[in-house]
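Okay, structure first, notes after.
Of the protein chains in this complex, all but one are displayed in their positions.
This part shows chain A:
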Amino acid sequence: MGSITFHHVFKRYKGESRPAVNDFHLSIEEGEFLVLVGPSGCGKSTTLRMLAGLEEISSGELYIDDKFVNYVSPKDRDIAMVFQNYALYPNLSVYENIALGLKLRKTAKYEIELRVNRVAKILEISHLLERKPSQLSGGQKQRVALGRAIAREPQVFLMDEPLSNLDAKLRAQTRAEIIKLQSDLKRTMVYVTHDQVEAMTMGTRIVVMKDGVIQQVAPPRQLYDEPANLFVAGFIGSPQMNFVNGSVLKEDGRFYFVNKRIRLALPEKYGSRFDSLTRSERNVVLGVRPEHVLLGPDRTDEPQPNSVSAVVQMTEATGADSYVYVAVGETRIIARTEPETVYRPEDKVSASFQLEKLHFFDENTGDAVGGEPG
């Protein structure tokens, strides 16, 4: 119960040449916490709305529990949705807001009372049941909206950026609660967000979208360690991955990443994927995350292999870590460092990369070259 299958789903709006959702093809397992993430306008909300039945599917097929639901109305899909601005009915009390869905489904009165009270207890809103939505704070409204969804006990929960109107502290707290709720209820949850931190912390699987197209579908760790293309690599992770243009050369049976200032001897494990590249394809973008950049004392006088000299531009201290922005020629690289070591602008340093943790992308297509390090 609660599995979802998108079969080559498209959404085209009248008068727009590019589809808003382009060939969305994905199976969601029962009980899964799937997060759709991407920049605004990437089609993630449209996808969710098609799943909810609020938006027509232009072509393709949608199945919930192997039932073809393209033309099934929202109320018959056994779903509940939490909206970004909560969408509580302002004219009804909190109790009535939570109860309305049950009432419309002709649930017995004592059953409604039982369920509303149970949900209110779980979400700690029992004392608010008599109030009107206008008398609630943002966090309380969010809880009521969640309660309204939970009380219905649907097969699938849909959430459209439910935390984006909350302040940072409340957001982190509610995030943890939603994760717990999902693991308790064991229902399928499809969650839309533009916040990659939310996506990484909440999802059992993440779908990264851009311009209506799925870029990658993977569990959070894999998404972080093995991004499928430049967009995913840049989108996931904060601060974002460093990118350096260059090319791959083969000398004496070994591969080197080379540009004007950098020359890195690559470990054996990358060899297999460069072998198949033609000469023109050897222009690549090297990707390396800030935590895999190591800064050390300046060694201009005796150059080390796999190390480049750099100049510090600025430092961002977050408390637990410091992010140091250094310039290697024209290229800016961000390195994560211990907060204890202090770097000042114009300091000369040497930067080296953890060679096991490099990513390579095709300069033209942006796709990851070969497989990713395993």
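What we mean here is this: a residue touches a chain if its C-beta (ideal position, glycine included) is under 8 Å from a C-beta of that chain, and two chains touch if they have at least 3 such contacts; residues count from 1.
Throughout what follows, contacts and distances are computed from a predicted model.
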Record-based protein name (UniProt) of the chain missing from this complex, from "Carbohydrate ABC transporter permease", "Ion-translocating oxidoreductase complex subunit C", "RNA polymerase, sigma-24 subunit, ECF subfamily" or "AMP-dependent synthetase/ligase domain-containing protein": "Carbohydrate ABC transporter permease"
From A:V9, A:L62, A:A80 or A:I150, residue that would touch the chain that is not displayed: A:A80
Hidden partner chain, touching residue among A:R105, A:K260 or A:K348: A:R105
For chain A, residues in touch with the removed chain: 52-54, 73-75, 79-81, 83-85, 87, 89-91, 100-101, 104-105, 148, 152
